[in-house]
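With one protein chain held back, the other chains of the complex are shown just where they sit.
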Amino acid sequence: MAELQLKSVEKTYGSGFKAVHGIDLTVEEGEFMVLVGPSGCAKSTTLRMIAGLETITGGEIRIGERVVNDLVPGKRGIAMVFQNYALYPHMKVRNNLSFGLRLKGRPRPEIDGATQDVSKVLEIEELLERLPKQLSGGQAQRVAVGRALIKHPEVFLFDEPLSNLDAKLRASMRVRITDLHKRLKAEGRPATVVYVTHDQVEAMTMGDRICVMREGHIMQVADPVTLYERPANAFVAGFIGMPEMNLVDAILTTPDGVPHLTLGDQTVKVPEGLGERLGITEGPVKFGIRPQHLDVCPPDTENALSGTVTTVEFLGHEINLHVGVNGESFVAVVASDRLSAIPTRGETVALKPHGNRIHLFDRHSEENISLAGL
Amino acid sequence: MTASFDLNPHRLLEKKEPATAMEIKLRRRSRISSAIRYGVLLVFGLIMLYPLIWLIGASFKTNAEIFASPSFWPSEPTLSGYIKGWQTSTPYTFGRFFWNTFLIITPKVIGTAISCTLVAYGFARFEFPGKRILFATVIATLLLPNVVTRIPQYLLFRDIGWLDSFLPLWVPSAVAGDAFFVFMLIQFLRAIPRDMEEAARVDGANTLQTLVYIVVPMLAPAIISVCLFQFMWTMNDFLGPLIYISSVDKYPVSLALKLSIDTTEAFDWNQILAMSVLALAPSLTVFFLAQKYFIEGISTGGVKG
Partner (left out) sequence: MGGDSKYLGYFYVAPYVAGLLLFTAFPFAASFYLSFTDYDLLSTPGWTGLDNYIKLFTRDRTFDRSLTVTLLYVFMTVPVKLAFALLIAVILNYRLKAINFFRTAYYVPSILGGSIAIAVLWRYIFAQTGLVNMIIGVFGFEPINWFGDPQNALITITLLRCWQFGSAMVIFLAALQSVDKSLYEAASIDGANPWHLFRYITLPLITPVIFFNLIMQTVQAFQEFNGPYIITEGGPLKSTYLLPLYIYEKAFKSFDMGYASTIAWALFAIIMVLTLIAFWSSKKWVYYAGDKRS
């Protein structure tokens, strides 16, 4: 196992298009790092540069002590699980697993032993004599993971391995992968993992740390809790968390020295702690509040935003309430049993934000200005 | 995503050079290997094409010059090969022979297109008793050496009285006799989803209307490929006309060329070569205009077969 380091890594294509803009990232030994972001954010490109399937046009990638920029994929000490599994269709599962070892000319008993071990861990022993076309999606994916595991690589790379599976299978495979990671750690063989996905649920549930990317830049690298509670910018704030954080333009004013936020004709007081942390006292900002941090109150409640209900989504234990406030649409998530009556379309309600959960972002840089000092 | 890993050489861990110098070396190495590849392809390609290039050049040469130098460029270009060759040593000009070829090809191609489409539609979209066996015969015919059927076919046409006419060349193709085309169209059809045809049926169309208004437009590229291939094969067809056509006035170009070798004096090669160029011209023109249909057609027939 080894530490993975990316220093100022860049990727510029022949056409001049710069896909990756000088990113720095360190993945600790044994850490499960997730690269997440919308399509086009270059997370797969970055992964492929680590693997050696794309050339690096700038910067340096280190695995352990070695700089691997110029090494072929086979010599980097990496293993990769592909989105479409990429199992060799003409070889039985057994031979798919052992292909790498056979190429290296390892002795037969060693190959057989390793194949046995890996298939036991992944519960694919009965599948060893089958061809890939005879496997289900989940089975094929386990074989692909096995092929990676058998190599005892220094770094495991996963390229959206679960996107081709149906929702139920995805959930169970997620658990299987994280269990495997924990088990290897417990056995004293911690695995350094870089896992690419576009699904933020996968990212949040699987990663020790998450690296949020956008258009070839790193937006934030942090553990899930930090990402959720203290997003560094509006992009991360909007990307992490379901439903998305409400982000609207607002004006910060300080009448009588008390900071207030104004949206249109409505004003909400900002809690004192937050007020002190802000560097500015006045000016345009972006106001962010998660749907789960809005209380639904009767209209005309103080320090709440009044609006009209546009859509009610009843999910059983929760209700997603879409409320129009001064032309902006807010979503509030409320537990069903907290409301005496389910609001109806057209009804007027007020949304009261939890004061200590308010985020303010700079309108231009999108930076989270409410974190200073935390 | 393009995989560019094939550019990285094997490097030992100890040899560390600055990244930029390494990259220059890698780029140079890949450029050299590209250059070698291009070089080989180019040289070999030229060798392959030289006979054709030479043929075209030679058709404009005088006879003496043809036997004088291997270069393809005529030193004194002349059209005498074309003019005299066109006259031929028969009562007919080559125009007559081209016309005959046209008369053979046109009904044959149309007949092929229509019958093969109908039959492929039948196989690809319908279930009926005995379909499997019948499809097996398509495959079998594909591989069948037709040398065994040629003699009795001749006897059959003789008994019907179709000898010395174009009918023996038209009719077998008009009943989807060319299994290759039926097979190719079936493969193409299998790749087209049935949704639109199902929608048409729901709209009230019967199977024939569905075929004509929905399937044929979607199958058009494949049908064009079929027509092009049949055009080429018929232009090159020699044995068929040889067996069935006896009057010179009905000779297609392929037989006429053979005739010209037999009858022309040895020192009139430029006439023969000139007529050969003319004989190849339609095929070449059609090919260049419709390249992608050829490549598509042969790839689908071969790869997905």
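Each chain gets a letter, A and B, in the order it is written, and its residues are counted from 1.
Throughout what follows, contacts are C-beta pairs under 8 Å (C-beta built on N, C-alpha and C of every residue); 3 or more make two chains touch, one makes a residue touch a chain.
Owing to the predicted nature of the structure, the values given are computational and were not obtained by experimental measurement.
J.: Considering the whole complex, which of B:209, B:236 or B:263 touches the chain not shown?
T.: B:236
J.: Tell me which of B:93, B:149, B:209 or B:263 is the one touching the absent chain.
T.: B:149
J.: Among B:80, B:165 or B:207, single out the residue that touches the unshown chain.
T.: Going through B:80, B:165 or B:207 one by one, B:207 is the residue touching the chain not shown.
J.: List the residues of chain B that touch the chain left out of this view.
T.: With respect to the unshown chain, the touching residues of chain B are 2-3, 5-6, 10, 34, 37-38, 40-41, 44-45, 48-49, 51-52, 54-55, 66-67, 69-70, 115, 118-119, 121-123, 125-129, 131, 134, 137-138, 141, 143-156, 171-172, 174-177, 182, 198, 201, 207, 232-233, 235-236, 238-239, 243, 253-255, 257-258, 261, 269, 272-273, 275-277, 279-280, 283-284, 287, 291, 294-295, 298-299, 302-303, 305.
J.: Residue-wise, where is chain A in contact with the chain that is not depicted?
T.: Answer for chain A: residues 51-53, 72-75, 78-80, 82, 84, 86-90, 99-100, 103-104, 131, 133-134, 147, 151 touch the chain left out.
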